[in-house]
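Shown below is the structure under consideration.
Of the protein chains in this complex, all but one are displayed in their positions.
So, chain A:
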Amino acid sequence: MKITIGHLYPDLLNLYGDRGNIQCMMKRCQWRGIEAETLEFKLEDEVDFSKLDIVLLGGGSDREQMIVCKRLQQIQKNFKDYVEDGGVVIAVCGGYQLLGDYYQTDEGRMEGLHLVKLHTEQKPGRLISNIVLKSDLFDMPVVGFENHGGRTDIGDNQPFGKVLYGSGNDGESGYEGIVYKHVIGTYLHGPLLPKNPQVCDWLIEKALERKYGKDIELQPLDDQEEKEANAYIVNRFVK
């Protein structure tokens, strides 16, 4: 079996250890004997979604996000088809905001990809802290770090998790992120996947199932160190 990961615009969207998410997906495939490759796309490259099994859209500064957002409009239709067809996407921070309809900042309105019904508005004060979630998708809590000025309204969509510690989408609703089909959008970096192998494996599993058209049960790995690092954050911040 083989997985191809598409990393969109790492030249611009590479804040907060996004590389760690790629590395985590690659390793957790390779440790199981699943072949894995990552294609890094530059702004001028054509993105052929039919060749991709997982797409990573990371975070960048507002300025860099603005540059990317213009380019994303040109691939919007193909991206949308990929998502509707069950394509796996992990979108973090700025990438998460770009999934929605728009991101309203003090400097203007950034048009989103309209892949998921959500929108974001910048408000005074950034939400910066460690964060712990309980997601319906997993037994193990999801841990990470959030740092965002935007407040995201996900409407009636399914959140990624309930906030046990930290701020989440808007600091008020008590929820964080979004799950839509096989898309996870979240403010959690840290990076997200290494301390949350359950999330990484969910992405890999969904990608393999879509590609090979059958149920996949991933071979378990020795996740002692991952679990200990995850539990450290949970124990420290959730009383």
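The rule is short, and it goes like this: contacts are C-beta pairs under 8 Å (C-beta built on N, C-alpha and C of every residue); 3 or more make two chains touch, one makes a residue touch a chain; residues count from 1.
As a convention for this text, contacts and distances are computed from a predicted model.
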item	value
UniProt protein name of the chain not shown, from "ABC transporter permease", "Lipid II isoglutaminyl synthase (glutamine-hydrolyzing) subunit MurT", "Phosphate-binding protein" or "Cation:proton antiporter"	"Lipid II isoglutaminyl synthase (glutamine-hydrolyzing) subunit MurT"
Residue, one of A:Q23, A:Q76, A:Q158 or A:S173, that touches the chain absent here	A:Q23
From A:H7, A:R151 or A:K195, residue that would touch the chain that is not displayed	A:K195
Chain A, residues in touch with the chain not shown (by the definition above)	11-12, 14-20, 23-24, 27, 43, 61-64, 67, 126, 128-130, 145, 147, 189-191, 194-195, 225-226, 228-229, 232
